[in-house]
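In this view, the complex is presented without one of its protein chains, the others remaining in place.
Here is chain A:
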Amino acid sequence: MSYRIPGRGRIDRAQPIRFTFDGHDVEGFRGDTVASALLAQGNHLMGRSFKYHRPRGPVAAGSEEPNALIGTRRGKGQFEPNTRATMQELRKGLETTSQNKYPSLKFDVGAVNDAAYMLFSAGFYYKTFMWPRNFWHKVYEPFIRAAAGLGVSPTEEDPDVYASRNMHCDVLIVGAGPSGLAAARQAAGKGLKVVLVDEHSEAGGTLLSEPQAKIDGVAAWDWLSSTLAELEAAGVKVMTRTTAIGYYHENFIGMVERLTDHLDEVPQDTPRERMWRVRAKQVVLAQGALEKPLVFHGNDRPGVMLAGSAQTFLNRFGVLVGKRPVVLTSHDSAWYAAFDLAGAGAQVQAIVDTRAEVRADLLDQAKALNIPVKLSHTATATSGRLRVSSLRVNKVSGSTVSAGSEIKCDAVLMSGGWTPSLHLFSHTKGKLAWDDDLTTFLPSDTPEDCVIAGAGRGLWGIEAALADGAAQAQAALDALGQAGDAASYAVDEDRPGTGVMHKELPTDKQPGRAKAFVDYQNDVTAKDLRLAVKEGMRSIEHVKRYTTNGMATDQGKMSNINGLNIAADALGKKQPQVGLTTFRPPYTPTTFGAFAGYHRGSHFEVTRKTQIDAWAEENGAVYEPVGQWRRARYFPKSGEDMDAAVKRECAATRSSVGIFDASTLGKIEVVGPDAAEFVNRMYTNPFLKLAPGKCRYGLLCGDDGFIRDDGVIGRISDDRFHVTTTTGGAARVLNMMEDYLQTEWPDLDVWLTSVTEQWSTIALNGPNAAKLLQPLVPDLVLTEENFPHMSCAEVDVAGIPARLWRVSFTGEIGFEVNVPAPLGRQLWETLWEAGQQYDICAYGTETMHVLRAEKGYIIVGQDTDGTVTPFDAGMGWAVGKKKADFVGMRGMARPDLVAKGRRQLVGLLTEDGSKLEEGAQIVLDPNQPIPMKMVGFVTSSYDQGTVGQPIALALVEGGQDRMGETVYIPMPDRTIAAKIVSTIFVDPENNRLKIGAAA
């Protein structure tokens, strides 16, 4: 049976389109939405509700739709849940599915929730599942998990491309209804960049639903097309299928343009959606108003929908939502919906109005169309299983509700009045003012350069909307220095109207048993809201969270004001005293793809790679991320796991020579006449007397006295220092240095330059390191006497100009060769070849960690956590005692930082030879009652090293005074005893650092 009315609507009957709904073929036309095409088949049932699994159909015709949420599938990986059937345009081959049903839409076992609804009342998350406690894991949580969520998440990676673009304009107009169109006309032709956007597939807004109106003598749709042509000719950018999702600081508006979801064939490489980041000098919000449902028992049955939406389905899509509808209203606007449907052949069963008095012309027209009218009536129930079949109405006199009578029907068209759409206005931190006459909030002040026009500020009727659109746009133009007069409009067949607002409608039944829905999407009823107030919720924010009213993906577009009216009534307060919950972006649900844009996959974040990275990849490296860098973690030979590889790499380095890519170390060049003074002030160690050609370990603290970073600093010449930082700390350290240099010591003549990417740094460590390197450095004798530990030189290495450092992060003889970055791999391969006679071993970060821990060298951020002083770390030797000042010096003298019992870095050896967990907590007495007093934790722990047993570093209260004591590490399965030892496990005398001493 078709509900399509010949001659009505804007669909293209020459273009039939087939799609599927739950596997069944359905035919609609170009211009249809999924909702209008299904309604044209007489199908209102489109889904089940979230909590009670009640059958539901569309209530609205636009993006505010809470019920008709469907899954849409356009191809492999192109599945989207919770698409509004009222917004999804038909395209060939579109697959759609209903949601929240099992096993089928028409028969659903989850609907048992509906019968058990007393369990699901307000706050059910907090109450129902609290007791008995042991039910939580086995019963409640699985149940909640199964029931949670709206629709089904996609399981495949989204293959679509999403784009983003910036736009700057003079005037942005949001909403292309009568107000927005009039605003655009007002702004057009003045040499300004004007942009008009609308979320629907075509511009027009209300005009699409009111073809009867005549604007300046021209029929609405003719006026619309000539206006759009005129705007185009004037250079106005009109963007349809574009939703302004959020209004951010300083007139920055996010807009999502849907580019391909409506196309039968998607051109290759066309993005699915485009995020527009718009900076507008002036914004005109012309978003209109949203119709409110009436709150009564059974107001969610399929076939019960907003009257204005029924009018839209008829006039825009040529679909009669019911052949025998009944209209239930408290506002004049629904009378016109009744007249329109009657004019299209519907047998309107009755117009039921809650008001005692209604305008005479409306009564006359109803009479002329033979529509029965019932004034001073309420609705108290609907019936019908999967579709409404009757409405029960009762006469109301004063507070008395008389016995009900049933009106047979196939649709109920309701209207509880209209709510200005203030979402974007609220994003601006715009203030709202309560209007008692309209029983709604209206926009007041906003800090942004923004005006709001038309129904968005409570004006009703096309003529008022046009006039206000022009006037408000002119106000925006005035602010841009474009004075002028606002255009005026005359509209015939206009439909201005008024109405009254209700909380839930009065009933003769027990209100506590009514299923009178306020928030359809989250299944929140009037009773839930009253219960929340009864149970002590006072703020609307608490009521919202306790009941979840307005928290669904429609953000309460239809439920907020009804919810407020009911909560205010229950609290005995006026609505503005109760307040409105906050509207937050996005205006409508937005795909993650649109937010991510191009930033996905490898474009999500850069992966920094050294010049030697490719060699590591060719040689089987396993990587780990360190900040943005990917670093070779270890180089497994065939059959090796990480432990075996690291053990081999450690042994090879200590016994002969290892080669390590240290290029990721942060590097800052500090240059200028005051360079030494600057470095001396920044680092704890003394640097003024460091001679050129020498290196020194530097410890960087904050002015609070805690360790921030460390690294070796080489003095290249009197006025030039090569400062190294930790891999992850480079940017932070440079920022900190710039801060002190620019704002505390602007008198110092110093330049700071990040040179991390300018150098490739290769470390050679091991007893054979000098032997390997010497033949490649003919100009420098690498002996203990001539080039001792902590020397640096500018010298050719393998014919490449280099900064050669004699430093060690392993305790072995060590060199770091810095060469211009692009020559890094060439040098690496030269060293690799030269090292073959010494069985040179490439090692990764894991071996580096083990070898340094064996020497007690800290890693900032692993062995320190921002509350560790140099003294806590056992590095008092690095603090210049004779310095007058350095960053952190005064901080270290703070009372708490010199107090006894601070956590200090120590070594740990377990008594049973097992390896400790990093992060494990340490106690002194394992037999004390729980909660135990924790005295520290393990910071580093390894068992692949060369010590012969696992080692660990730990921060322990008063640790340096506890040498030799046993502490305990309670683990889930046992308690481990460990002895506190020195942090230096290998070669405490540093003999191995000396060339010639070890071999």
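As a convention for this text, a contact is a pair of C-beta atoms (placed from the backbone, for glycine too) under 8 Å apart; a residue touches a chain by one contact, two chains touch by 3 or more; residues count from 1.
Everything that follows uses one rule, which is that contacts and distances are computed from a predicted model.
A.B. asks: There's a gap in the complex where one chain should be. From "Ferredoxin", "Sarcosine oxidase subunit delta", "Phosphate ABC transporter ATP-binding protein" or "Ca-activated chloride channel family protein", what does UniProt name that chain?
C.D. replies: Hidden chain, UniProt protein name: "Sarcosine oxidase subunit delta".
A.B. asks: Please identify which residue in A:P6, A:G93, A:P159 or A:P447 touches the non-displayed chain.
C.D. replies: Selected residue, touching the omitted chain: A:P447.
A.B. asks: Pick from A:S405, A:N619 or A:N735: which residue touches the chain that isn't shown?
C.D. replies: Touches the omitted chain: A:N735.
A.B. asks: For the full complex, which residue in A:R18, A:K92, A:H249 or A:K994 touches the chain that was left out?
C.D. replies: Here the residue in touch with the unshown chain is A:H249.
A.B. asks: From the list A:P895, A:P929 or A:P972, pick the residue that touches the absent chain.
C.D. replies: A:P895
A.B. asks: With the missing chain put back, one of A:E357, A:E785 or A:D885 would touch it. Which one?
C.D. replies: The single option touching the absent chain is A:D885.
A.B. asks: Please identify, in ascending order, the residues of chain A that touch the omitted chain?
C.D. replies: Contact residues on chain A toward the absent chain are 248-250, 252, 429, 447, 703-704, 735, 738-740, 742-744, 746, 884-885, 889-891, 893-895.
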